[in-house]
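Removed from the display is one protein chain of the complex; every other protein chain stays in position.
Here the chain labels run A, B and C in written order, and each chain numbers its own residues starting at 1.
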Amino acid sequence: MVQVTTGSSFMKVAIIQFPGSNCDTDCQAALASLPGIQAEIVWHKETSLAGYAAVVLPGGFSYGDYLRCGSIARFSPIMRAVRAVAESGVLVLGICNGFQILCEAGLLPGTLMRNNGLLFRCEHLHLRVENNDSPFTSVLHQGQVLDIPIAHGEGNYFADAETLKQLNMNNQILVRYCDASGNVSPEANPNGSLENIAGICSHGRNVFGLMPHPERVCDPLLGGTDGRSIFQSMIEAVAKLNVKS
Amino acid sequence: MSNRAITPELIAKHGLSPEEYDKVLSILGREPSFEELGVFSVMWSEHCSYKNSRPELRKFPTTGPSVLVKAGEENAGVIDIGDGWAVAFKIESHNHPSAVEPFQGAATGVGGIIRDIFTMGARPVFLMDSLRFGPIEGDGEQAKTNRRLFAGVVAGIAHYGNCIGLPTIAGEVYFDESYSGNPLVNAFCLGILRHEQIARGAAEGVGNPVFYVGAETGRDGLAGAAFASRELTEESKADRPAVQVGDPFREKLLLEACLELLATDCVAGIQDMGAAGLTCSTCETASRGGTGVEIDVQLVPQRAKGQTPYEVLLSESQERMLVIVKKGQEATVKQIFEKWNLPYAEIGKVTDDGMMRVRNGNEIVVNVPARALADDCPLYSREAASFTPPAQLDLATVPQIDPETALPKLLSHPSIASKRWVWRQYDHMVRTGTAVLPGSDAAVFIVREANKILAAATDCNAIYCKLDPGVGARIAVAECARNLACSGAVPIGVTDNLNFGNPHKPENFYQLRAAVEGISEGCRAFGVPVTGGNVSLYNESPAGAIDPTPTISMVGTIADAAHITTQYFKQAGDQIFLIGETGSELGGSHYLLALHGRKEGAPPTMDFAQEKAIHAALLSVIRKGLVQSAHDCSEGGLAVTIAESCFFNSLAASIDLGSTNQRPDVLLFNETQGRIVISVKSSNVSTLEAELSKSGVPFRKMGEVTAKADLLIKTGANAYRWRIADLNEIFEGAIPSLMGG
Amino acid sequence: MKAVVTVMPKPAILDPAGVATGHAMEHLGLKGVRSVRIGKSIEIEVDDADEKQLHEICHDLLSNPVVEDYKLEILS
Partner (left out) sequence: MKAVVTVMPKPAILDPAGVATGHAMEHLGLKGVRSVRIGKSIEIEVDDADEKQLHEICHDLLSNPVVEDYKLEILS
């Protein structure tokens, strides 16, 4: 099902570079610090993602985020390919602006509105792992608390009631904002997101969008390594698929 | 040429003095055209020519073995950091535009300084900001305006920096009456490059084509450079259309395109269009190259219809660059601009006649010798008032306030309170290099691609500068260096932003001169060059001049990641030491200002020899792995420093200052320089004491870090106690509650 | 062809910017502010386009149907 270059021990990851992406090289460096990953930047005008086992839509301000975050990027040429590989089961991870683009493109339900406090917020905060039955959270355990920073002005997750019900029923909500001891409370909600939602996956579970930035906590010198678990889960998920195929 | 008559009124409107106009006549040997008058006007504005400050700026130490590009040679200085890597950094003001339109004024200030850095061929890696506003407390109209300016400026910096993807990792914010109506917005950018990547802003190679790239030219900020050099008066409201709008998205594309372009071998010279736009960039590149440049305004990409040559030449539209391309390489250049979707045009060529020549199609509208235009502006040595150093404060006139009351008040003073409300709006982590986030003494940034660790801080206590400008400037340099030392860094260079009032007033000119001399002395003492900077004069509102504010930004390097140190106590049981000696002066202190409403007395003294010895001693014990935390004493004195060290990890301290015959308020809140509070594991205490004794600096054990609820400070028979959680809440809550969340 | 597109948050959606602006208006002395909603107004000048095309643009690009409604007015 998934096309991965066999015989190579590398998992090839594409990091999409839109005009205005600015966490692309951060993601590349974070991924490169993990063994077994080859991370390549792919320009948004490309049209194929053949050969990549996973795709990352990094953070930033694609097209300046001018009209609405992610609203213009979703029409970039590469997005056709992203949609195609997502439908074929390839792992797609959208971080921050990447999450916004995935929502705008309809690859994930709902949308990200302006923070209810109206200000951009950059800070370390905590996430509770709500579900580890996904290729992005498999090395974590349910209820585990991660310290991963956010940096966004529009991360207020919203979906209509029916969608929200579906997300809960299908265990698509993978992480929620919480306090240091894991309580999901209104005080721990940095932006007004419904039910403290910080990240959701698709119905098929292979597309994951999250507002916090795991790539920023992959080095003990930079305030922690909790972000690695997300990438680690992806590596393991791809490795399993390779064994199967 | 435009046939508009050159009247004395028109000349005056262009801000040229009769003497300057005579010089124009003698350079040209004829009357200037209207366009030429505009060109002279902006090139000879204070902002571009430094005509009032240049003789002073020559006093700065600018050389040294690590200096690769000197101050003033190019857009920013460049300093070697080893292994073939270098940094380019600079600070720049956008005070007047920010007073008129805080959001766009601050945003375009950030955009401008970023362009200065990538013009050098460097990849920008981080930003800092130094801000001053009038008081933000209360319901008065002025307080409301000050809050609006503060909120707008911070949002503007956040907008530009966050969007372009550069972390703002440090800065400072002070609030004082003198900035009501005239806020200060100084932005700093640092970039990294290989030695061989240094790009020059010179028009080299006769016949080479001149390219324009970036945003289309509109009528933005028309004559803004001249505008920045005038006092802010009621009339400047009429200058309102002189506001530029920044487009960080375009700048991000321009940045990537220019760096990609500079990595090829196609570029003979490159120059950003900052203040004075196209005029300044053509004239300066020609002057630096010893060549001439000829351009045609009709070829310039334009946003608005029907712009005159005058408007195109003087427009300050943002996000534009001038690139001198090696002949024959045009195709590669075009390909890169097209990839990044940037408007561009070939607008002229390099000539050999030394002239800056501007055509409007077939007509020549400007024909001026470039070098004379760039360099021959009359320089002024203004009159400096004589200065009597202020008398020491008479302590008898200062009623004692109970420290238990005073400390919370100090911690809630907006100048001392936590600036989290500010830096939380800045993405301070993008580019994944920020090892010490804002909030500690100096920020620390790891440059991954170069495997180097940098530290940076920006400081200026303008109260000291107001009371004694020379001493204040010396302290600003020392405090920066001290903040770097506390983070484990050794300074490598300084950039400064001289913010002053109208230099025609002798007392203001004295302040400028004394500050430059004080900075020079400080830089010599620490052995660091001034790599560049910026001068902003005419910072006055109807109420008078601002307090002199010579902002210092200092960059340092840290040899080993193990040396990175923060100001926060790490664990209960660690022992607390004070390095340096506490004096008894309260002059210029925030205690005197915030609790007694007085800005007077003599500021603390600055002994560079002692200061240097203390930094060296601190660094040596940091490098030996003995130091858990280090935090210098600045505004608010010892008690504020100790409280701040408690916060981050929710610890407390138990301090005993022994018996002294000093007043407790003096002891706890005076601002004697050269003091650092450190904490040390108990097991390391004897080693530390031995090391510090060897270095000969004064130090004393003060107490220990505790996990208790209260901060306790004893002096002789007195004991003071504060709930640390309360202090923390006051410190963190002060600015958010004034700004409405 | 000239058109104006107005994009507003759907009635059921909380609009914190609108709420904050409403408070600020009361602070400035306006009494009984019941509601303030902030949306976008987009002026378009295009050489040729038919209404259907413009509706598509409004739906796909200019508004986010999850949380916003749009109104398209063709002026000339």
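Here is the rule we go by: contacts are C-beta pairs under 8 Å (C-beta built on N, C-alpha and C of every residue); 3 or more make two chains touch, one makes a residue touch a chain.
A quick note: this is a predicted structure, and the numbers were derived from the prediction, not measured.
> Have a look at B:R219, B:K349 or B:R513 and name the one touching the chain we're not showing.
Hidden-chain contact among the options goes to B:R219.
> For the chain left out of this view, which of B:V110, B:M128 or B:V243 touches it?
B:V243
> In the whole complex, not just what's shown, which of B:L28, B:V100 or B:A725 touches the removed chain?
The one listed residue touching the chain not shown is B:V100.
> Mind listing the chain A residues that contact the chain we can't see here?
63-64, 66-67, 71-72, 75
> Write the list of chain C residues that the hidden chain touches.
6-8, 18, 21, 24-25, 28-49, 53, 56-57, 60-62
> Write the list of chain B residues that the hidden chain touches.
Contact residues on chain B toward the absent chain are 100-101, 103-104, 215, 218-220, 240-241, 243-245, 247, 249-250, 303-304, 317-318, 341.
One rule holds for everything that comes next: only the chains that are shown with their structure count from here on.
> For chain B and chain C, let me know how many angstrom lie between their CA-based centres, rounded off.
About 40 Å separates the centre of chain B from that of chain C.
> For chain B, write out the residues touching at least two other chains, lowest number first.
In chain B, no residue touches two or more other chains.
> Going by the touch rule set out above, which residues of chain A reach two or more other chains?
Those would be 117.
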